[in-house]
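Here the complex is missing a single protein chain, while all its other protein chains stay put.
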């Protein structure tokens, strides 16, 4: 994968999936598949109504860790481009949190790499969520199911 | 899944992924994950440069077969909404061909269902591609790899 | 009457996109009906309609050759699909 076709942003503002996909498609006329994932703020989590979701991160390490995850994905699958955007700051229910979009010639690679990048981002990129609920603020607990999802990708070699 | 949250279109015109994802997010504030796939016309296929890709379909059966595939997906995974758009008519390299977008509370379901729907659409929905190349027009051959991809989902029960 | 549709390469090879016919007998199988189509057309039809990978649908659902037809059915012949 040409590293010019990799882009990672951590930002306060929202993103436009169509515009991001358009940019990925314009990188090469060999793009046949675009797999993408958007994470969204839910209004209820662990039985509590969420009014605000606040995202903290470790500036510098977040971008670096996501870039490393993308390199791992590019080692495993034949990819053309990758775009990752992760928002930080205060978000509301139904807001977009994260975009992972991956292009390849054929769809199998794009699907696998997109899910791989999300699973690793969830367990390795230093972001933390704090929820505002009716009974106060709480830091979101890490889920063991996220670690299980990431562990699926370990290669037995 | 509420069937009001399922929509299938076969159309000549292009689509706007952001607008489609926005509509899916607005269906429920419980949407936490949006997995989507966009298929794109490549400029070279089987070593030949493609000038135009023409898509023929079987009106009525296409919509019906895609709706059946979505019902199968909703039986296997807990989904909130599904949107499928497939273009027909004359397309050019880098044009969008197909969109499959799936929402769920958690990402595993959305990813799996999105890939499942694409794999089944590829092998079951009655569309046919004809490529215009420098040496004339040719109907695209079905790929055995597409059948293999669909067969992966067969349940051993 | 039944309606018969041809798509893609099959349509081009037969130079026909649709036909309306009376069923030669009620409850005839799709296999027998396909033979009837072949017998009432030129040699090209035999070659095309007996090709190994042809797909047949009745009322917009893929079926086997032993499917029984009824008046009003929509019958379609097409090659393996290549959408997506």
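Assorted remarks:
Going by the order they are written in, the chains are A, B and C; count residues from 1 in each one.
Everything that follows uses one rule, which is that contacts are C-beta pairs under 8 Å (C-beta built on N, C-alpha and C of every residue); 3 or more make two chains touch, one makes a residue touch a chain.
The structure presented is a predicted model; accordingly, all values stated were derived computationally and were not measured.
Shown chains touched by the hidden one, complex as a whole: A. From the options A:39, A:93 or A:108, the residue with contact to the unseen chain in the full assembly is A:39.
One of A:24, A:80 or A:97 touches the chain omitted from the figure, and that residue is A:97.
The omitted chain makes contact with just one of the residues A:1, A:17 or A:55: A:55.
For the chain left out of this panel, the touching residue among A:64, A:90 or A:152 is A:64.
Where chain A meets the omitted chain, the residues involved are 39, 55-58, 60-62, 64-65, 86, 97-98, 118, 121-130, 139-142, 146.
As a working rule, only the chains that are shown with their structure count from here on.
Mean C-alpha position of chain A lies 48 Å from that of chain C. Centre-to-centre spacing of chain B and chain C amounts to 27 Å, using the average Cα coordinate of each chain. Residue numbers of chain B whose C-beta contacts span two or more other chains: 39, 118.
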